[in-house]
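Left out: one protein chain. Kept in place: all the others.
To keep things simple, chains are lettered A and B as they appear, and every chain counts its residues starting from 1.
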Amino acid sequence: MKLLDGHGGFLERTIEGMHAGLERAVAAEHSAAGGGLLQRLDARVKVVGLLSLILAAALATRLWVIAAIFALAVVLAVLSRVPLRVLAARAWIGALAFTGAIAVPALFLTPGVALYRLPGLHWTVTAQGLTTASYLLLRVITAATLALLLEFTTPWVQVLKALRVFRIPVVFVAILGIASRYILLLLETAHEMFESRKSRSVGALEGAERRRMAVGSAGVLLSRTFQLSGDVYLAMQARGFRGEVHLLDDFAMKRLDWLALAGFAALAAAAVWAAR
Amino acid sequence: MMLFETAHLTYRYDRLTAVEDLSISIREGSRVALVGANGSGKSTLLRILDGLYFGQEGAVRFRGEELTEERFADDAFAFSFRRQVGLVFQNADVQLFNPTVFDEVAFGPLQLRWPKSEVRERVHEALERFGIAHLKDRVPHRLSGGEQKRVALASVLVLDPAVLLLDEPTAALDPRSQSQMIDLLVEWGGGAKSVITATHNLADLEDIADRCLVLDGGRVVAEGAPAEILRDRELLERTNLVHAHRHRHRSGEAHSHPHIHSGDVERSD
Partner (left out) sequence: MHIPDGYLSPATCAVLYTGAAPFWYVALRRVRKALHTRLVPLISLFAAFSFVIMMFNLPLPGGTTGHAVGIGLAAVVLGPWAAMLAVSIAIVIQALFFGDGGITAIGANCFNMAIAGALVAYAVYRILAGRAAIGSARRVMAAGLAGYVAINVSALLAAIEFGIQPLLYRDATGAPLYCPYPLSVAIPAMMLGHLTIAGFAELTVSAGVVAFLQRSDPSLLKTTAGRGAALAEPAAGRAMRPLWAGLGALLLLTPLGILATGSAWGEWMARDFSNPAVRHEIAATSFQQAAPLRAPEGLARLSQIWTAPFARYAPPYIRSAAFGYLLSAMFGAGLIVLACLTVGRLFGRKEPAT
C-alpha cells in the first residue's frame, strides 16, 4: 500500500532512507569481503593511498589531471570487483544530480570569454564558466568514487583502526567503532517504530499530527539511547574498562602492500607536479 | 571464607527499593540459582555482586573483601576483581558493544592489560572453544540469538574467571539454543568454579544449580535444593513464578492447571 504524498509521505521517505542506509552497510560489508585487488591490501595503505588521491584531485589545477585520477579510480574499482553500475548508483548519480544543479548557473554567471549564447534567452556560456563547472563536477565525482572504493573494499572496523596512522587519539577510534555498531541497532529500532506507526495511521494526518509523530519517535529513540548508554557503561565496566581504551589490530605489511603504497605515493606526487 | 556474603544489603533507585535487607552467603565452588519473577531484584543483586552497583545500606563481601566504590577506585583491586568475576548480561545488545566478534572477545583481556600476543592467542582459543571462530569478523548485530549468547559467554570466559554471574542466560533463545547453552554451562561449571544464575526459567533449574534462593520484592523468601523449591507449588504461585490457569471444557467442566513458563515456551504440568 503506497501512501499518498502529503499523507504520511514523510514516513515513507524516512523509512526508505533508513532502509537504504542499512542496505548500503550490508552491501559494503559484502563487497569488502570479496577477492578484488584492493581488498587484498593492508587497510592502512588503502586509507593513506586513497585519501592522498582525493587530496591530489582537490589540489589539481588542470582538468586533465583530475580526469586522469578519476580514470584511475574507475580502473581500481573494476580490478576490485566493484562494478560500474554500483559506482554509478551509489556514487555518481547522486553527486551528478546535486552538483550538476549547482554547477549549471555557473556556466552563465562566471565572467569571462563568451562562448555560446543561448538562443531566445540572453544567457551566455563563458569559457571560464565551462571550465569551472567541469572542475566542480570532476572533483566531486572523483572524490566520491575514491571514497566509495575505500568503503567497499575495506571492512569499516579496519578503516577505523587504520585511522590511527594519522595519530588520531585511540579514544576517538573507539568511539567511532562503538557508535557505528549502535547506529545499525538504532536505525533498525527507528525503522520498526516508523513501520508500526505507518501501519497504524489510517487516512490523512494533519500536519501537526505528523510532526508530533516524528518528534515523538525522536524522543522515544533519545530515551532509549540514554538507557542503552547507561547499560553499555555497566557492561564495559564489568569487563574491566577503567576509562583507557586499548585496541588490537591485525595489521601487517606484506610486499604487495609496500608496492601499493609506493604506487599511490608516486601517482599522487605526479598528479600534484603535473598540475603546476 | 565465603565467596560472597551480604549483610542487610539494601539498594534503592528512584523511589524503588530493588533489594531489601538482604543477608545471604554463597560458598566457593557452588552453583546457585537466584530465582524470581521480573522485578524481584535478582538482576540488581547480580550487579551488586559484580561491583557495578553499590548498596545504600548494608555490606557486600567477596572473599572477605568489602566491595565499595572507594575500593574499586584502586586499579589493582579492580583488575583483580574483574579477572575473577565475570557477568553475562541478559541483553545481547548491551553485552556486545564492540564492532566485531573478535574485538568483543579481545576487549576483556585488553582492558586487563595482557600483552597483545597473549591476547591474540587466548582470543582464538576462546573462539574455537565456543564454536564461533567463523564469526570472528562479523558484526554482533547480525548474529542470531544463540550465536550472540555464545559470543557473550566467550567474551567473559576468555578471562577464565573463578566466578560466573549469569543474568537470564536462556531468555529470548529458541529451545535448541537454550539446551546448548545449558550444556555449555554444565560443562564449564563442573569443578572449582562458582556459577550464580539469575533466572525465572524453572525448567532448567535442576541442571544449572545445586541450591536456589527465591527472591520476591527484593527479599529472599525461600531457600533450598531445586527439587524442593519446584515441589512447593504454593511458593511458586505466591512469587509469580507460576500461575494458575483456568479454562472451561466443552462439557462445562472448569479446570485449573498450574502453568510453568520456560522462557517463551509454555507447557502445562
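Rule of thumb we're sticking to: a contact is a pair of C-beta atoms (placed from the backbone, for glycine too) under 8 Å apart; a residue touches a chain by one contact, two chains touch by 3 or more.
None of the values given here were measured: they were computed from a predicted structure.
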Exercise for the section: Can you pull out the displayed chains that the omitted chain is in contact with? Expected result: A
Problem - Touch criterion as defined above, residue of A:83, A:100 or A:169 at the omitted chain - result: A:169
Fill in the blank from the handout: Where chain A meets the left-out chain, the residues are 6, 9-11, 13-14, 17-18, 21, 24-25, 28, 51, 54-55, 57-59, 61-62, 90-91, 94-95, 98-99, 103, 105-106, 109-112, 127-129, 131-133, 135-136, 138-140, 142-144, 147-148, 150-151, 156, 159, 169, 171-172, 174-176, 178-180, 182-183, 185-187, 190, 207, 210-212, 214-219, 221-223, 225-226, 228-230, 232-233, 236-237, 241-243, 245
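Basically, only the chains that are shown with their structure count from here on.
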Completion exercise
When centres are defined as mean Cα positions, the distance from chain A to chain B in whole Å is 41
Fill in the blank from the handout: Residue positions on chain A within touch of chain B in the complex are 29, 155-157, 160, 177-178, 180-182, 184-185, 188, 228, 231-232, 234-242, 246-248
Exercise for the section: Using the touch rule from the top, collect the residues of chain B that touch chain A in their complex. Expected result: 47, 50, 52, 75, 78-79, 82-83, 86-87, 89, 91, 93-95, 97-100, 103, 106-108, 110-113, 116, 119-120, 137, 139-141, 155-156, 159
